[in-house]
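Before any comments, here is the structure.
Of the protein chains in this complex, one is absent; all others appear in place.
Let's turn to chain A:
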Amino acid sequence: MTTDQPEVSGAEIALENVTKRYPGQKAAAVDGLTLTIPAGEIVMFVGPSGCGKTTSLKMINRLIEPSSGTIRIGGQDVRQQGENELRRQVGYVIQGGSLFPHMTVAKNIALVPKLLGWDADRIEQRVVDLLDLVGLDPAKYRGRYPRELSGGQQQRVGVARGLAADPPVILMDEPFGAVDPITRQRLQDELLSIQRELRKTIVCVTHDIDEAIKLGDRILILREGAEVAQYDTPENVLAAPADDFVSDFVGSGSTLKQLSLARVSSIELADRPTAWVGESTGEVVARAEAEGHDAVVVLDDRGRPLGWPWLRQLRGHDRVPSYDAEKLNTLDSRATLNDALDTMLTSSHGAAVVTGDRDQYLGVISFEAVTDHMRQLEREAAAHGE
């Protein structure tokens, strides 16, 4: 899908016959799990609650010690080094962010680099870079305390904290479970955009199959005792579920699920007139009208969309004003068509603004473009069936 693939910075994770047995329990929580997670991929662990997916995840950074079996990261047995040293090299992102409430955003992010003994200037720079990467203005947010942030912002900081020491492997435990659906979709888009840039190995636990389909390069579907029901790409899981358990879990209406597979980037985006903050309104309006449009996308000085006002809203100003980007629901180019439809429903334009890496403006996706694409998929499927 993407043409330029950056270098993989992740490391392979290999689980070999890993078992976790809790004292006093008959059945093992995880029973002989063997699995290879390729470097630079996102692998989603899904399954019903109590299937051992979280236990499996926590054994990778030794928050839970396996009863038997070996786990290797980049070929090295995780038990060869001290647990604290190991964990400082494995990013960890938790539901809701789990930020330390008595530390500022900057201190939360700086935690692991400090443990690793980085010097102050390097940490400082890293905090600024990471806040930028997760879409928070460093000048505005670094000095804030977690309670002064929204749920989505806290989760973003949580992701930044997990990435802080630039670990090759990142573990995520239901990272977006605690936020509302629109914020969740945004965070997922952002994660995909970050991953496009960083190419880490990401292991992510979720109970949401749609999230797994959207984020995963591969999906691991587990049943009780962490027994592998299927481990494959989302396309294959949807097209050829291994058994009834998987097809039940993935759910019915898999043609609709195809909407979760198709990405915004597979549709040609429409061009819309843009304007920079501070530009003379007269010129902007004239330009837009010349192109036959009645709204413009306002960008900040880094080319990130801030708002999408109608021309009549602009006419009251001499210069194009700044908008609160939080209020504009944008779509990442890796978002699914499902997300695109959701986002359009909340927009008065019947379309949505699409962004690429670091929230750069790419174009606009319209409702008609999505329905056209769906119709074409249907025609193809029908042709295929005949």
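We take it that a contact is a pair of C-beta atoms (placed from the backbone, for glycine too) under 8 Å apart; a residue touches a chain by one contact, two chains touch by 3 or more; residues count from 1.
In this text, contacts and distances are computed from a predicted model.
Within the choices "Osmoprotectant transport system permease protein", "Lysine-arginine-ornithine-binding periplasmic protein", "Protein-methionine-sulfoxide reductase catalytic subunit MsrP" or "Cytochrome b561", the name that UniProt assigns to the complex's undisplayed chain is "Osmoprotectant transport system permease protein". Here one chain is not drawn; of A:Lys20, A:Arg87 or A:Lys214, the residue touching it is A:Arg87. Residue in contact with the omitted chain (choice from A:Thr104, A:Gln154 or A:Asn338): A:Thr104. On the side of chain A, touch with the chain left out of the figure occurs at residues 61, 63, 84-89, 92, 94-96, 98, 100-104, 111-112, 115, 137, 139-148, 161, 277-278, 300-302, 322.
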